[in-house]
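Every protein chain of the complex appears in place save one, which is left out.
As written, the chain order gives the labels A, B and C, with residue 1 at the start of each chain.
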Amino acid sequence: MRYAARAGDRDLLVEVTPEGRFLVGDRLLAADLAEVVPGRVWSVVVDGQAHEVAFVGADRVWVDGDEIGLAIEDERVVAAGRAGGRSADARQEIRAPMPGLLKRVHVAVGTAVSEGDALVTLEAMKMENELRAAHPGTVTQVAVGEGTKVEGGTLLIVIRSP
Amino acid sequence: MRYAARAGDRDLLVEVTPEGRFLVGDRLLAADLAEVVPGRVWSVVVDGQAHEVAFVGADRVWVDGDEIGLAIEDERVVAAGRAGGRSADARQEIRAPMPGLLKRVHVAVGTAVSEGDALVTLEAMKMENELRAAHPGTVTQVAVGEGTKVEGGTLLIVIRSP
Amino acid sequence: MANRGEIALRVMRTCRELGIATATVYSEIDRLSPHVRAADEAYPIGAASPRESYLNIERVIAVAKRAGCDAIHPGYGFLSENADFADAVAAAGLAFVGPPGAVQRSLGEKTSARRLAAKAGVPVAEGTMEPLRDEADALATAKRIGFPVLLKPAGGGGGKGMRVVHAAAELPAAWRASTGEATTAFGAPALLMERLIQPARHIEVQIIADAFGHVVWLGERDCSIQRRHQKLIEETPGPSVDEALRAKLGAAAVKVASAAKYVNAGTAEFLVAPDGTFVFLEMNTRLQVEHPVTELVTGLDLVALQLRIAAGERLPFGQDGVQRTGAAVELRITAEDPFAGFLPQGGRVDFVREPSGPGIRMDSGLAAPLTVPTDYDPLLAKLIAWGPDRATAIARARRAAREMIVAGLPTSLPFHSFVLAEPDFVSGRYDTDYVATHWSRPRAPEVSEGAAVAAALAAIARIRARPRPIAVGSSPWSRSAREDMLR
Partner (left out) sequence: MANRGEIALRVMRTCRELGIATATVYSEIDRLSPHVRAADEAYPIGAASPRESYLNIERVIAVAKRAGCDAIHPGYGFLSENADFADAVAAAGLAFVGPPGAVQRSLGEKTSARRLAAKAGVPVAEGTMEPLRDEADALATAKRIGFPVLLKPAGGGGGKGMRVVHAAAELPAAWRASTGEATTAFGAPALLMERLIQPARHIEVQIIADAFGHVVWLGERDCSIQRRHQKLIEETPGPSVDEALRAKLGAAAVKVASAAKYVNAGTAEFLVAPDGTFVFLEMNTRLQVEHPVTELVTGLDLVALQLRIAAGERLPFGQDGVQRTGAAVELRITAEDPFAGFLPQGGRVDFVREPSGPGIRMDSGLAAPLTVPTDYDPLLAKLIAWGPDRATAIARARRAAREMIVAGLPTSLPFHSFVLAEPDFVSGRYDTDYVATHWSRPRAPEVSEGAAVAAALAAIARIRARPRPIAVGSSPWSRSAREDMLR
């Protein structure tokens, strides 16, 4: 079985051989993997190099003290040719990260935004938090109006990138 | 459902009413029980008194910083009239608490022993550990001979109390 | 205990050590929170919303009476700087662990505090000595003292509702936002204006005073590493503070405290300009989040001192009795995403590993499992490191921060790991602009290829291996999981 992995800013192609060895790129690794805390913490020793890996979020992993993004796709997806995370960039969905009050909407459909531009102001935890654009693009949807109380996860803004 | 509980040196009769309240002895308690760590740690608040309970062993429980013995029997057993823990005293089984080498056996069948008497010497963890009688009685069985390597849990000595 | 989270636990730990029984309040959503279990008695006081629970004066006092309490410790935040609460506690015949209502009133309203400090001969930033009347008044004042200016709620501190205004055009929006947040946070819309002093360091002085007029200062803390005018990292001694400046700041803090007839623990906040000149900002009339760094270098237990003073005792030492040894740094580990503008995140913590070892103290409200509500402050835990010198304290803090694992929601840990290895911070060259200048475009950490490969392999193993208990001393992956793959 082959997998495409994106760990931090590294893209890796990993094949698990029938013998249960790992082929990373063209290097065959004799990796000793041990599940320390079921489903949560792993110890990985590769040729004496000891690493500790903890799964801290759906797409985030803690390794040796650092937190990095992690995405794995198996060969069916790989075959389909979609690379990890790319598609997410084309269409940005800004969702409420927590319940709160939508204080202000700073953009409208059609507004061109650059990376870092403020899109909406959400009041939560007694603070006003500005949600910003992660990539440049054009606002294609404003799903909620000012003054609305929103739940965590509510879609607020959609942006399309060129 | 009624339960007989022995917590530390206290015997308690507990009845759970159909409404899910607790009748302890003749006192009806409005207890708020919350499972904090599934199957492991509970928070128990009775009339404002807050207690923390952790299950640390098959018959041991941690409560508010202290470890005590705990045995629960439901009404079928209660009805059978056997009180918690009593029967254990009549027949003492001395078992190896860990793998080790049985260095010496200090008693034979028929030996009368008092509380605290050394029964066997087990070498484990690079130390010689003497297993002692918890109650007075007479040795009725010596299951293993000197010089034997034993697994944890192996029956070594049986003592009957008057 | 009229609070929750790490501070409730920290205060109750000292109570336990002193043999003082504790009773705490808790909101509906906090039934499973650690402070409920740590207390001897715990009483529900209402819904999650602070107004319904931790800010509800009547209910808190009713519980204290029912439980037969002798004193109430407010912690920080919530009712800790509410003069009416302090008065109500006293009126109920209970001791308030903090300064009396009169003192809180004279220092809590920021323009009154500015007037008091100025009168005591302590410099304050140019600005209004009375609350602004309206937006027009604000504009006029801003033009008089010159942009950039700072809009601040007059009703309370902690950085909430503060706005920097660089030009007249920004004033309307800033006025709206600050007024709104001031109302939310302090129940009063009143604002004041100060000239913005930038670059500057935020340096505060811990003081403690008894009811007999003795005031002692316990050293300073540099709290310049902030986001949204709220602190993320604090340390003592301040790397930019020499003995002369330290003595001046200490004397100024004592002046303000004495002028206010201050009692119990408090903190005088100052802004220090690069040339060493400083202005008084405000007095925090409560225990500070960052009090542990002062405890680590002085060897004092500030909560124990608070309780003794609240019980009417005298300060057990004078200014000469205060010794400071080594250096300490505190990391505020918050439920915020440092890669998304420190956006607070509620959620469920399902795994935690906290560090320990030489020089490390954790004051933590974390546990697993734990639901972190969005209704309260996002502070989860404080990692505090002591060392004989600043370099050792920082090395220990970094080592410990990198040992810590929190699964389930993003935390500020990646930010802390970055700062503790960042040359400007390590060399002590930083000010209140640090986060803006060093973390404006946060970058994920660069990990070695070995680490990246390890993460990928573990993730693949996790996908392939069905969860199973760990066999004694063996690896389910190397055993069973390998068998899986042979199928």
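Observations on the model:
Keep this in mind: a contact is a pair of C-beta atoms (placed from the backbone, for glycine too) under 8 Å apart; a residue touches a chain by one contact, two chains touch by 3 or more.
A quick note: this is a predicted structure, and the numbers were derived from the prediction, not measured.
Counting contacts over the entire complex, the absent chain touches A, B, C. Note on the undisplayed chain: of the listed residues C:Pro123, C:Gly159, C:Gly180 or C:Gly326, the one touching it is C:Gly326. Taking the complete complex into account, C:Glu295 is the one of C:Glu204, C:Glu269, C:Glu282 or C:Glu295 that touches the chain left out. Residue positions on chain C in contact with the hidden chain: 9-10, 13-14, 16-18, 28-32, 48, 292, 295, 299-301, 325-326, 348, 354, 356-364, 369, 371, 373, 388, 392, 395-396, 398-399, 402, 469-470, 472-475, in rising order. Although one chain is hidden here, its contacts on chain A can still be listed: residues 32, 34, 36-38, 43, 45, 48-50, 52.
Summarising the interface, chain B meets the missing chain with residues 1, 3, 5, 7-10, 12, 14, 16, 18-20, 22, 24, 29, 31-44, 46, 49, 51, 53-57, 60-70, 72, 74, 97-100, 103, 116, 123-132, 152.
Rule of thumb we're sticking to: only the chains that are shown with their structure count from here on.
Contact counts per chain pair peak at A-C.
With centres set at the average Cα position, the gap from chain A to chain C is 30 Å. Each chain gets one centre point, the mean of its Cα atoms, and the points for chain A and chain B are 51 Å apart.
The distance from the centre of chain B to the centre of chain C, with each centre set as the mean of the Cα atoms, comes to 47 Å.
In chain B, no residue touches two or more other chains.
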